[in-house]
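A single protein chain has been omitted; all remaining protein chains appear in their positions.
In this document, chain identifiers A and B correspond to the written order of the chains, with residue numbering beginning at 1 in each.
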Amino acid sequence: MFTSTKNTQRKKRQELIAKYLLMTMTLLIILPLILIIFYLIYQASPILSVDFLLKNPIRGMRDGGIWAPLLGTIYLVLISLLIATPIGVFAAVYLNEYARESWLTRVINLAVVNLAGVPSIVHALFGLGAFVLFAGIGRSILAASLTLAIMTLPVIIASTKEALAAVPVAFRQACWNVGATRWQTIREVVLPNSISGILTGVILQVSRAAGETAPIMFTGAVFYKAIQEGDLLAYGLLDQCMALSMHLFTISTQVPDVPVALPYGTAVVLLGVVLLVNALAIVLRFKIRSRKKW
Amino acid sequence: MVAGKSKISVQDLRVTYGHKAALKGISFDIYENDVFAIIGPAQSGKSTLLSVLNRTLEFTADARYRGIVKVDGDDIRHLHNVYALRRKIGMVAPLPVGLPLTIYDNVAFAPRMAGIRTRDELDHRVEQCLRQAALWDEVKDRLNTLGTRLSGGQQQRLTIARALSHQPEILCLDEFSIAIDPVTTMRIEEVLKDLSQHMTIILVTNLVQQARRLANRTMFLFNGEIVELDHSDVIFSDHPAQHKTYEYVNGIFG
Partner (left out) sequence: MRLRELVNSKELLKEWMIEKLIWICGISAIFFVFGIFFFVFREGADYLLRGFKVTEFFTSIEWYPTSRTQVRYGALALITGTFSVTLLAMFIAVPFGLGAAVFISEFCPPRLRESLKVIIELLAAIPSVVWGFIGLTIMNSLILNLFSAPIGLNVLNGGIILALMSVPIIVSIGEDALKAVPDSYREASLALGCTRWQMIFRVLVPAARNGLLAAVLLGVGRAVGETMAVLMATGHSIRIPGGVLEPVRTLTATIAAELGEAPVHSDHYQVLFIIGILLFSITFVVNLTADLVVRGIRRK
């Protein structure tokens, strides 16, 4: 018969303490955040409505809705997406399908890691120096989108690479064996079978681009610009635009006497957009994991 | 049996993976319309040899080969168009790999990639290849289901159909029966006998009896070297030239 000695009891107790201590630490990271989100929603509730989304800010941004910044954010995100996706997907194709173990591959991987680590304000300086001034595009949606695209490139590269690596090598060999070229193999078999993973990367890029402020501050976003309400084509490529993130910054720090609910409402919409888009990516990823064709 | 024209000629072939030698200088010829078996225990370089033939070895990062390999008299190292070489050779892998496409698309893949677009010609070719692989009757009503949904034995025949879809002159089978049941194996063996009428077949196998049933000539590879290469009658007789061959064939080692 085993009887628990004092020593093992002590050990048991120790282990329980450790477990609950670590659990508390984890909860301390997560719980305040959930409270904060509820608090934000609570504060914003008086103002949240469809009208809030569809009306321009008025009276020096002290009233009205967030139509102009919302549309601006959509423009910035979509255009940066159009630029970053092909480059990012092709870069991942290169790294996963063509690159061999070599110094060049190492340097590329290092560059991707560093691109992800460059501070957002440095991206802003780069965008200003390269696109606005050097390329002569001027402060515009295009310049801001280019800056965002380069900033979010690593997100797309990383997820696409992961998705491509999940396609079994045997598929590629089968294609090569029947005389398909490398590109044919990639186009017909590898890419179609990693499309959901690539989509996840694209969605994460959207969420990242939608939330960024610093990179667009000096490259294309403005404090205030009224546009036609309800007109989806209100901005041109070389116009400056408002953006949700920038608008939140402006009305919470630069404009005096803004009614309390207004910045809270803007924050909740921004947060909602970003978290929803992210949740979509997560759901998609779980779907891929549970439903493979092979 | 009279030796025909040489289809594949290998001279002093050496393959290394990094510092590890997989083939250590082997030379042999395979004749046109022959059924040529390669037997030997695992890791003796059989599959490596096949990947040299259609030059897919170059997709393995640290693999290198030296020596001369000629297909139809052309040195494959200096080919202008490597895809033409790969289309000349049909390759069946040990484990069936149905591409995640429909049954139809699996077989139509190679012709499409080669530039054939007309529906009639594709239809014709798909039917012909599936018939050759003895699969047509089982799948003709569900050509649009995924190839990966088929059973193991059916998938292996699908792979054979795909390997035939680009009308190769040489068909290589790498331990095709490893994942399928004996009945299907026998059916495929029948198919191979038919195909051997107008095609050179290279059969890599570690089932000694299979080589004996099908092959005219058999090569015994061991540890990257040829132990013995002769007519199957000799290899599988009681008195092959090498005692080691006798031991392997009769299951004394290996």
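A few points about this structure:
We take it that a residue touches a chain if its C-beta (ideal position, glycine included) is under 8 Å from a C-beta of that chain, and two chains touch if they have at least 3 such contacts.
In this text the structure is predicted, and so the values were computed from the model without any measurement.
The residue from A:93, A:190 or A:234 that touches the chain not shown here is A:93. Considering the full assembly, A:207 is the residue among A:56, A:159 or A:207 that touches the omitted chain.
Taking the complete complex into account, A:153 is the one of A:61, A:137, A:153 or A:202 that touches the chain left out.
From the set A:78, A:113 or A:195, the residue in touch with the chain omitted from the display is A:113, counting the whole complex. Contact with the chain not shown here comes from a single listed residue; of A:48, A:125 or A:288, that residue is A:125. Counting over the whole complex, chain A has residues 11-12, 14-15, 18-19, 21-23, 25-26, 28-30, 32-33, 36, 39-40, 86-88, 90-91, 93-95, 97-99, 104, 107-108, 110-126, 128-130, 133-134, 150, 153-154, 157, 179, 181-183, 204, 207-208, 210-214, 217-218, 245-246, 248-249, 252-253, 263-264, 267, 270-271, 274-275, 278-279, 282 touching the chain that is not drawn.
By definition in this document, only the chains that are shown with their structure count from here on.
Computed centre separation for the pair chain A/chain B is 48 angstrom, with centres defined by C-alpha atoms. Interface residues of chain B, counted against chain A in their complex, comprise 54, 56, 59, 61, 83-84, 86-87, 89-91, 93, 95, 97, 99-101, 109-110, 113-114, 146, 148, 159, 162-163, 165-166.
Per the touch definition, chain A reaches chain B in the complex via residues 100-101, 168, 170-181, 184, 188-189, 192-193, 293-294.
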